[in-house]
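Here the complex is missing a single protein chain, while all its other protein chains stay put.
The chains carry the letters A, B and C, assigned in the order they are written, with residues numbered from 1 in each.
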Amino acid sequence: MNDTWNQVLGALPTIFVAITILAQFLAVTIKRDPRVTHAVTVVGLNLSLLSLIGLVAFAPIAVGPLFEVDPYALFFWAVVLIAGLAGSTFARPYLAGFEDRRDEFYILLVTSVLGAMALIASRHFAGLFIGLELLSIPLYGMIAYTFRTRAALEAAFKYLILSGAASAFLLFGMALLYAASGQLTYHSLSVAAAAGLGTSSDAWLLMGVGMMLVALMFKLSLVPFHIWTPDVYEGAPAPVGAFLATVSKTAVFAVLLRFFVVSPVTDNTWLIFLIGVIAVVSMLVGNLLALRQDNVKRILGYSSIAHIGYLMTAIVAGAPLSIEAVAIYLATYVGTSLGAFGVVALVSSPFSGKDAAHIDHFRGLYYKRPVLAVSMALMMLSLAGIPLTMGFIGKFFILSVAMASGLWWLAGAIIIGSGIALFYYLRVMAVLFMDRPASARELVADAPGLRYGQFIIWLLAALTVLIGIYPSPLIWLASAAGIVIPA
Amino acid sequence: MSLLVFTLIFPLLGAISLSLFPRMADGTARTIGAASVGLSALSTAFVALFWFWSGGFPYITTLWQWISVGDFQVDFGLYLDGLSITMMGVITGVGFLIHLFAAWYMVHDLEGKPGMARFFAYMNLFIVAMLLLVLGDNLLLLYLGWEGVGLCSYLLIGYYYETPANAWAAFKAFLITRIGDVFLAIGLFLLYAVFGTLNIQAILHLAPQVWSEGDTLADIAALMLLLGACGKSAQLPLQTWLADAMAGPTPVSALIHAATMVTAGVYLIARTYGIFLLAPGIHELVGIIGAVTLLIAGFAALAQTDIKRAIAYSTMSQIGYMFLALGVGAWHAAIFHLMIHAFFKSLLFLTAGSVIIACHHEQNIFKMGGLRKKLPFDYWMFVIGGAALSALPLVTAGFYSKDAIIWLSLANGHAVLWLFSIIGAFITSVYTFRLIFIVFHGEQKTEAHAGRGLAHHVPLAVLAVLSTFIGALIGQPLAGVLPSGVVEGHPWIELFFEVVSSLVALGGLAVAMALYLGKRDFITKSVAKGRGAEAWQFFHNALGFDALYDRVFVKPYLAVTRAHRRDWIEAVVNVIPGLASALNTGLTVGQTGRVRTYTMVMFAGAAVLLALLMFG
Amino acid sequence: MEFTFFLAGIIALATTLRVITCANPVHALLYLIMSMLALAVDFYALGAAFAATLEVVVYAGAIMVLFLFVVMMLNLNNETVAREKSWMRPQLWTGPSIAAGLLLLAMIWALVTGSPASGRIVGTELSANEVGMALFGPYVVVVELSAFLLLAALAVAAHIGREDRDLAAEGAEHGERVTNHPGDH
Partner (left out) sequence: MTGLPISYGIGLAALLFLMGFAGLVIRRNTLFILMCLEIMMNAAGLAFIVAGAQWQAADGNVMFILIITVAAAEAAIGLGLLLQLQKRFRTIDIDAASEMHG
């Protein structure tokens, strides 16, 4: 009995999120009002965040054989909860102009967050699979939420088909691993392997890990599975772009890293080398594709390919520092992407057909909405990794991990990639402060909930600088976010 | 001692709020801009008070650890000692007075055009960066401040960017100081490579243990630091940008290009003096550079027609004195002159700004004249500042600071440098009073309306008081921070040479009176044609350094680039952007938007990856 | 058991091949259902009777019927079949075939060389009871999550399925509404 309560305690943040979903459904049945649904979302996710703080003292807790609530999970739970909160707040003014029901959006968003949380804590293939699908299925709906614009529909369709194929790869890979070992938890795979099923380089295990990697790399949009990214980012409503770039990427990367740390079936030099090659190609291809792009959402999409490429360095390095580096990099990247997409969302608010995503839409934003423009400029600097922004801290940690492990070719690729990236980030930044053409899209300032969105942007901008000059708290948190390897 | 942080925070908050709300009312912008620096000055005063009270020991405030990965760690630490206290006093004290004056000046300079908030945002940001430069306890923070002040200087020189010439001046300043910055960066890397730390005190502590005197690496490190300092402080051979930098608003010239930023080079050399002591050759070179610059700039100042350019050349010349002092080991004297110079030079600049506004944006001194009667206040301010600059004996602050340098250069056995400095003193006196006589005496040539208001009078008056012997009473707690460099000589000999230099200064005044007070026939005739005109032109162009650089660097560079426009080197260089662009095009072709292309790429990618995994 | 497995397996492969090559959507669907039934037989042969039931009831029964409904709504005709045929030019097959061949080669290599290849399946029956015990034992959290997954799918399908005429019917039901719509440019 005691043990059951302990597990409930560990699952408390997810229970809060689940209750939020039910409360949203209930609220929708009683009366449809986006204000109420959004309020329920905010309260529920904040309660979950609060319960995280309480859990710190009790972690790690194993919730059944499927989930492990360790400090690592708590850290990334906090990241996705915050990103979910920000995403829902950006959606409020954005959807104010949407000519249809708006409440479902929040329901889907919270469900997706629940999936992300399950994914982060999973240590078992069933948890991984269901978490990933629980993350993805509401996302199809969110991407297609404004389905009367053809772009959103097209984006949703592309994502659904490719994501479905990726899921099949994931499952087949898992099945191979299960067939070879009879085990479904990450850590027990090698136990079985060592007990007479060949070595960790056994072809079945390698094939299984490879097929799982295809699926996870697809979700992370690494080359050559990156090709959907810009279209989906462009077509999806801007708040969904923010969600996709942050929650989805964080959760999938978190589970990928956990799998690589916990499960020794990934201990294969050749596999790691191939991942390194993919990382390098992703850094270069992502940045090169963004080079002459005129659509800000596509620029962010392409740049996310490169950023995840940088992150893969940590997996290749596998050094003890790499968990800390990944935690820092992902937290800073999430903050920055949220800010950038948030500005796009708020500039496009309220929704009226296509988003304001062309680079010309941002011309002279400084003279209309100085706070948004300065924040956007800060985000671009942070994405480019300029010192005194938090993006620099993340990049610095990744670089130092690469160098500490002697991966000079990866470090070189990071530097070359960042050099290319500087060009397009600064281009976006410069446009913000240019003179405004007469034909510029006019901004509407009276969408309900706009000031909450703006408040979040302020907060993120302040955080970008604050962490840039005073990163110690983040570094401390990240260094505490250790993965528990079950015995 | 956490008060120290407030000196940084107030101007930082000012800069942030001013840049976030560019459309705020002008009055609000002025208030925020000036008040933030005022509060910073107040905190500095408290910091100084507590510091003296607690015994005046060097003090380190490590705010936090900025980056720490493995062995490499950089703290966000502030280091407080006599030298940084002195610099802080100058930056926030003089800085506040200049901000106060700017609150008056910019109203008249902008005449209702937008841009007030932008101006004060840059100015406040400059104060932050400059404070960071002098307070940072490690070279990385110092470099951050160093680049920060360079950026603000660039932005403020080009403040009136609608005029292309101003934008070019800003660009030139940025480019030339950048050359110095690159050398400085190399120097920093070198120091880090040798000592494994960026902490300044640690480096100074380790340097004598690692290097013996005259070590080649020490020479290189010192040379790199010196070149960096030369760029920032407009010393030979990187001096040409300063005169053009006068394109910025006059308070900018006073703050950045007279009182604070251009003295950063002096601060840098003083801060890292231990390295220069280990590199005697380079240390000698510091003095020589200072001596040559002070003469060249002095001659140039003699033949300027623009009031601000004249003062700018005099600034170069005075910083030359500081370098000279550093070079001869008169460390205290250099910092003392730095402070005094900040007082009287900002007084001169601000008064010049007041005159320029009074004469409706007229900067040509030959179109002024006789302003003594219309602008009595400005006149007396300029005379006090000019007297301090010329180091007229006993009553002016400049006398005490400059004569210390002149005397110590001789006392430390540098007779040639002494000769340079005494000639420089004579020229200083001549060009200063030439300026005063042409602008304020003679016949009146233009209408003038005197500036009014406390924001106009108070800063000038305070600076005027500080430019007299009262300013020289301000002591500097440099003992223990820097070697004093004072040599015990016979008091009578010292007195004799002080009298000599006083007479030289007075002689310069007399010559200026003879040439410019009254009819000016002699000087007008002698520069009208022939040799005199050539010489005038030569001096006017600051001994032709711009033309020289144009001929030696710019023209050949352009010729080389022209010659290589289509050859294989160019082709190789072009490969990088060309390749990036071509790759971009090639990769973008793959983004067809068709789902079947996407599935095919994914399919092929998976097949190749898994096949490689199996068969690799 | 082996014989049943091979026979049903061959049927499944053949019908699946017809699914991806067939021009008529209704025929393709029927082939797909046949393939699934054949797989259900395979499941049974492998001793997973419960899974075989689910395959028939849920997959072939429910999901495929859903497809059939949609085919009926799309109102397909002979024209569609002709167009479908014209889309399947042989040159389209080369790329996918090469990729599929490469992948197949890699998989066969893995299956043959890997040490678990020697494993044998006896085909002992696994009762529904055992599956249920597992499902509501260690996997109970995943079952709960699946419930949320279905709930989300329901919400998505309900939202995406909305018609433009639904909007008019609802009118001013919504709480907040922006009155002025900024145009693009």
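Following the convention adopted for this analysis, a residue touches a chain if its C-beta (ideal position, glycine included) is under 8 Å from a C-beta of that chain, and two chains touch if they have at least 3 such contacts.
Please read these numbers as outputs of a predicted model, since none were measured by experiment.
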* Report, in label order, the displayed chains that the undisplayed chain touches. => A, B, C
* Which residue from A:Ile15, A:Ala179, A:Ile359 or A:Leu422 sits in contact with the chain not drawn here? -> A:Ala179
* Candidates B:Pro376, B:Gly518, B:Gly593 or B:Gly616 - the one touching the absent chain -> B:Gly593
* Residues belonging to chain A that touch the chain removed from view -> 125-126, 129-130, 133, 137, 140-141, 144, 147-148, 150-151, 153-158, 160-161, 164-165, 167-168, 171-172, 174-176, 178-179, 182, 184, 230-231, 234-235, 293, 298
* Structure fact -> Hidden partner sits against chain C at residues 1-2, 5, 9, 12-13, 16-17, 19-20, 25, 28-29, 32, 35-36, 39, 42-43, 46-48, 50-51, 54-55, 58-59, 62-63, 66-67, 70-71, 73-74, 84, 87-88, 92-93, 95-97, 99-100, 103-104, 107-108, 111-112, 116-124, 126, 130-131, 133-135, 139, 142, 146, 149-150, 152-153, 156-157, 160-161
* Structure fact -> Interface residues of chain B toward the undisplayed chain are 588, 591-596, 599-600, 603
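Convention: only the chains that are shown with their structure count from here on.
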* To do: With chain centres taken as the means of their Cα atoms, state the distance from chain A to chain B in Å.
  => 46
* State, to the nearest whole Å, the distance from the C-alpha centre of chain B to the C-alpha centre of chain C. => 73
* Asked: In whole angstrom, what separates the CA-based centres of chain A and chain C?
  -> 28
* Structure fact -> Each of the following residues of chain B touches two or more other chains, namely 604, 606, 608, 610, 613-614
* Name the residues of chain A that each touch 2 or more other chains. => 203, 206-207
* Asked: Once bound in the complex, which stretches of chain B touch chain A?
  -> 19-23, 63-70, 72, 76, 144, 580-581, 583-584, 587-588, 590-591, 593, 595, 597-599, 601-602, 604-606, 608-610, 612-614, 616
* Asked: Once bound in the complex, which stretches of chain B touch chain C?
  -> 600, 603-604, 606-608, 610-611, 613-615
* To do: Mind listing the chain C positions that touch chain B in their complex?
  => 95-96, 99-100, 102-103, 105-107, 109-110
